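A protein chain is absent from this complex, but the other protein chains hold their places.
Showing subunit A:
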Amino acid sequence: MSAQKDRWVFSFFFLLFCASSIRMQGSARLLQELSPQEYFSSLQAGRASLAYFSHNVSPGAQPFLEQIENSAEALQDYGISVVKVNCPKEDVSRYCGEENALRKAYLFRGNMLIREFPTDALFDVDSIVANVLFALLFNEVKYVETLADLQNIENALKGRSNMVFAYVPATGTAEHRAVMEAAFVYGTVHQFVLTTEATLLKDTGNDESDVSSARLLFCHCQQATDLAQPCRRTAMGQTLTMLNIHRHLKLMGAPLVTEVAEDPEKVSTVHLQLGLPLVFILSQKETYEADRRTAEFVAWQLLGKAGVALLSRDLVDLNILLRSNVALKTPDEGEPVKYLVLEDTDEVITLVEDKNKVEQIQEDEEEIEEDEDEKENNNQDVQDDQVVEAVSRDKKRELPLEQILVLTEETFHSALLETARTVVLFYASWEAVSLAVLRSYTEVADHLKGTRGILLSRVNCWDWPGVCTKENVTQFPTMKIYEKGGRSVMYSGMWGTEELTSFIMLNRVSCPLRLATIDEAEGYLRGEFPPELSSYHHTSLLGVFSTATSEAREAFEEAGNLLSGHVMMGMYFEDDALALSRKYAVSPPALLLARSRGQSVEGIALSKESVQDMVQMIRYELLDVFPEITVQNLPRYLQLRKPFLIFFSDGDLGQMESKEMLKLAKERPQQAFVACWLNLKKTPVGRGVLKAYFATMPSLPVLIWVNLHAGGHVFKFPSELSITEMNILSWLEKLKAGLEIPSSTLSEEDWKPPLPAYDFLQMMEMAVPETPLRTSHRHRDVPQQYPPESSGGDTGVQEESPQDSKAEKVGSPGRDLRGTAPRLAAREKQGKRHSEL
């Protein structure tokens, strides 16, 4: 980057040098002191000079003279000499005689007076240079005060030349000088227009800029043909300095779209030289015209920010994907050209703009990292565990635990006998995860307030380790439901309020629930029976058995025991079971599966199955065909270990998409993939997923194919295609055939320790080099070498004699073993001791 900068700084000075090659050589002092005669006789035609006449130096003019002297060098670059004319006392000529004239400076070209300046207009070097050039470049820089003037000039220029329009809040400022200096170089190429009227700026459409800062606009009038329309403008984003203006004009002067016919790696344009990226629009013969238009459109959008080149693929043999349409080359040397498949021009623009953004963010981060480096790994003791940190930030808040009974070693067993079901949360008051769950548990208690037959309680295993060991609590937290009869179930689901509540509620009814009448069975399928569960609507499973088939029924009951709390299961084996099974067109033994309150009931035949198979089968059948993926249910679908075809939607599914996707999912029951969708409103973390897949947020909705289990390739369904079953299927075929390039690939990185640990082993060795540790024969990494004489068995630490400490003061740090005692002492001083409290 800086190399680039140097390059164009250099080129600018080279230019200046050319411009001022006519300057007079050989004058030792830049400010000449001449008599009037000498001065006027030395004036050459076409040479400009700034003269100041004085008798004796009057005290008031002194600061002014200094500034004049200082500006002499700057003006000399523009071929303007600065002269102090010493008037003889008796001289009463025009310049020396008048009292007033002595308060002024005069600008001559040849011997013609161009302008006289009051000394208070020449307060510093900037103002002197600005005003002098302003006067000299009268034709090149037009000063306007009204919009009409500006428009007149603009119209006159159309089709002929471009215009540089500058607004400065005041003349004589550094910005004014910069504009004038630019005009000196570019004045013959572009028409410069200057104003100090802020209203003119507003009328040019830059309403948001504040009038206190100078602005510069490049007006592309040369190509303008329509007299009625104002010329296209490109504002300069940077502050008005000589270099920035030069850079901007250089960029404006570069061709809008460069046509290239070589490998992008080898291409170099003015943009790259100036540290800006270059965007290639990849074109083909057939689409050349359209591509050219696209390139121009993009180029106008990116003018001043990036260059645009049109690359004919037919002319260059590129080893890239056929579908790639854009390439990005950054000015950083060594960084390869990136080939991309983009869909609209906006993406090209965000690509460039975001690139800048990303860099800026990275710079910020680097700064932060540097700060952190200075602190030398001190963030080792900063908590980076989100759960621990969240819990400790919440520890001052008192939890609403009044609904939850505290059990102790003594009260535990008696408490279990009091209520039909006692829910016990075993936790440890120091353990973050169990404290996090305790917070959800209080919410559960709030939901279940007043529910009869359920007692919520907790045991702090930190206080009562005995009871926890006896209840076989091996990790925290553990939740168990104890029935009065002595049976207990351990919870093994998500630690969320909703899941915990539903588990506790479902546990109130036996699983499977034996239904006595056909009405109950129907009510059960509709989710209305048993009434206490009607508000927790789940998919209901009903096993229908004729009495004869007891074997399948036993397996079903056994499966029910295992799934208790997670699945709602009922069974019906009354005499009229056949009537029920006929209604749903199954023959017992069979399963009826009622989704969404009985709106659809599926029948599944049961064959002779083991309990384990039955559990497996039930779990599988409970999965939705086209589920909405949430944080809570994702693991269930991940267990299928299939690729995901996932539709990210910002809000609910559209009718059409929903229909098409459902068709896709349904028609192949033995799918090789999981078709699902994600509601970004409900599961905002989905945005994080998309951000990880694509550098920028893609336009929504978006359909993604991701194989989480093999390879981790992510593919994006082309957004120009509509979401139809056919389109998706043919796209999937292409994926399978390897015709598509993944948008990204999931990182295969292992989870390494986030930060290093304290290396106590090394600290010990550093502090006590004669540490007994080293008598061990494994001298793997002895940190320091000591001279042999010190290894003669002296322990160094206590045996320090006065001479030794003197030697330390004289200073042979690190060489001598004896130095370790003060070092150890110093180390000890650093450590804060809590007994100092």
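The rule is short, and it goes like this: a contact is a pair of C-beta atoms (placed from the backbone, for glycine too) under 8 Å apart; a residue touches a chain by one contact, two chains touch by 3 or more; residues count from 1.
To be clear about the criterion, contacts and distances are computed from a predicted model.
**Student:** Of the options "CHCH1 protein", "Magnesium transporter protein 1", "FAD-dependent oxidoreductase domain-containing protein 2" or "Armadillo repeat-containing protein 8", which is the UniProt protein name for the chain that has been left out of view?
**Tutor:** For the chain missing from the view, the UniProt record says "FAD-dependent oxidoreductase domain-containing protein 2".
**Student:** Where the complex has a chain not shown, which of A:G110, A:P255 or A:G688 is the residue touching it?
**Tutor:** Candidates A:G110, A:P255 or A:G688; residue touching the omitted chain: A:G688.
**Student:** Looking at the full complex, which residue from A:V270, A:L342 or A:L634 touches the chain that isn't shown here?
**Tutor:** That would be A:L634, which touches the missing chain.
**Student:** Spell out, residue by residue, where the missing chain touches subunit A.
**Tutor:** These residues touch the chain not displayed: 208, 237, 346, 349-350, 353, 357, 360-361, 364-365, 368, 377, 380-381, 383-394, 397, 428, 430-433, 436-437, 439-440, 443, 462, 465, 474-476, 492-499, 631-632, 634-636, 638, 650, 683-689, 691-693, 697, 706, 708, 712, 746-761, 763-764, 771-773, 775-778, 828, 830-836.
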